[in-house]
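The structure appears right after this line, and notes come after that.
Not every chain is included here, but those present sit where they belong.
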């Protein structure tokens, strides 16, 4: 049995608070068990050089952790003077995942900035960031539509993310930190509301895995995603 | 009349939530009006080079803002690759203020890390950081005492901070952002529970000020500090 | 038909030159079509802090491109002053892949440095880096065994990597640059000689993909890996 009597194929409790901050157009606090991330979405009227004069927009994401979000204090990347490999990897993943459901062509020459700041970490911070940012993004787009900046919502589908892993030979959904640190295999899956894959990243941390294991993990992730999509749909109160 | 019918000599509503995070020994969310800061206190068993083999401890502070804590998105200092002048100035102030009431000699060769992360900014983030961090620090020290790391509480007095300013010729206590940006004079005052000064920083933003103005500002700050000390005393539930 | 009359499920020509450089204990030039990477393996008698006094070893990888390896000159990361996100991502992948087949416990407190320097890029530089580095690593381990630094070869299995993708609706093995830049889905797969997965990274660049597509891609990658393992086995001339 997992902590809090959780089943192997059960998500931790997911709670999304919309309009968490005063300034950004879209902002949520997402809590997945003890993992807590503030996700914001904001628009700036500029695009990176490769899109200038293209009429198209862009979406980019940044990710960081508070120093005391983890058990051991982690040094600020501003103090170290550069962004580390793990941070780069995560923020690139968040950006790709949200761009995959966004209609960049209809954004105009604007850039959406997604900021994911982990307040408290207990495993699954990158997947929670994706799931939460999607809600902040929809809120931003709704405001843009209200103000007439875009005519239709520039979004094609829901997107959310979840981890699966193999711990002590058992397939588990949505790993918390203590499970993650003991996992033999660790996989992050990003999927659309329609149930298609945007990203599959599976890593054998200790023991290589076979084709069947891969299939089972992907299937379990799919079940988690369906529940996360429901949570998003409910909190957003109707059609995106 | 100020926003929310606030009087000239009235603080904004102050709310301090203790044990806000799971991992650090001391952690609070302090809300002063719309300004929200997470303050944490954590101990590490090391000291800076100049204290090695001295038997004494140290306390240091770091300060940062979420990119969307402000109206305009502010670039992460990790992305810029270095910490800016304003951040340096603020975190040095926080550190000095808390060291002034801490008995560093009885800490042993340990360093207290204070982290102040501004979630939402509406003026007075540095003074809220000091007021909130003090509570987190006491919580850390109480845990250290419980565990027998120190015999007595290594703290000598309360410390809190508040801003005063001159806006349109009027003396105001605890400026919010909109007031601060119009102020002719801006002063931050850090005081102990006993009503003595730890730091006085007054700046003529537009118009130099005379001796009487200085006296009046310092007096008004003192009244604000007395109320903040009460808030701290109440939330800490008895003797520090 | 693909360039050079290549079939959809056909690898580009793979050529591995051992002992390419004079100084490092293991060094190869791997050529996969027009992609050319120098891979070296070298031992240093030190470990990262988290392994000190553990008796265990470590393996780390670095990856870079010559400025003119690509069609457009890419700026040196030494000139930019930091390593970019893509580089971080790739060198972390190379390191994880090789560690997965290395017996770090029997290395002693030594670190293996893998360096992958792309001389010429035409798609698949990260997968070529993994496939080539494996050969350099075996050469290093053979020299270590000869010199009695380790008693048995600290390696458990072969490892190699290949890309698969969906271009114009067609499933293709081992994408070259021109194909990669048009791909709807792009997947990198790292597998052992025993046919198990070490890493699966699939990304929908444009169009989300379904379960069947995932299965087909993974299966096609497996066929590529089997051929790469044969190439490695042959060039290494017998048992690893």
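Just so it is clear, A, B and C label the chains in written order, and each chain counts residues from 1 on its own.
Simple rule for what comes next: a residue touches a chain if its C-beta (ideal position, glycine included) is under 8 Å from a C-beta of that chain, and two chains touch if they have at least 3 such contacts.
Just so it is clear, the structure is predicted and the values come from calculations on it, not from any experiment.
Participant: If you can see 3 copies, how many does the complete assembly in this structure contain?
Facilitator: Identical chains making up the full complex: 6 copies.
One rule holds for everything that comes next: only the chains that are shown with their structure count from here on.
Participant: Please identify the chain with the largest separation between its CA centroid and the CA centroid of chain A.
Facilitator: B
Participant: Averaging over Cα atoms per chain, report the distance between chain A and chain C in Å.
Facilitator: A distance of 28 Å separates the two centres.
Participant: Taking the mean of the CA coordinates per chain, how far is chain B from chain C in Å?
Facilitator: 51
Participant: Once you find the CA centre of chain A and the CA centre of chain B, what distance in Å lies between them?
Facilitator: 33
Participant: Which parts of chain B, given as residue numbers and ranges, touch two or more other chains?
Facilitator: 81
Participant: Considering only the defined contacts, which chain C positions touch chain A in the complex?
Facilitator: 82-86, 88-89, 91-92, 96, 100, 157, 187, 191-192, 194-204, 208-211, 213-215, 218, 222
Participant: Residues of chain B touching chain A in their complex?
Facilitator: Residue list for chain B touching chain A: 21-24, 27, 34, 38, 40, 42, 44, 62, 64, 66-71, 73, 76-83, 87, 113, 115, 117, 119-120, 122.
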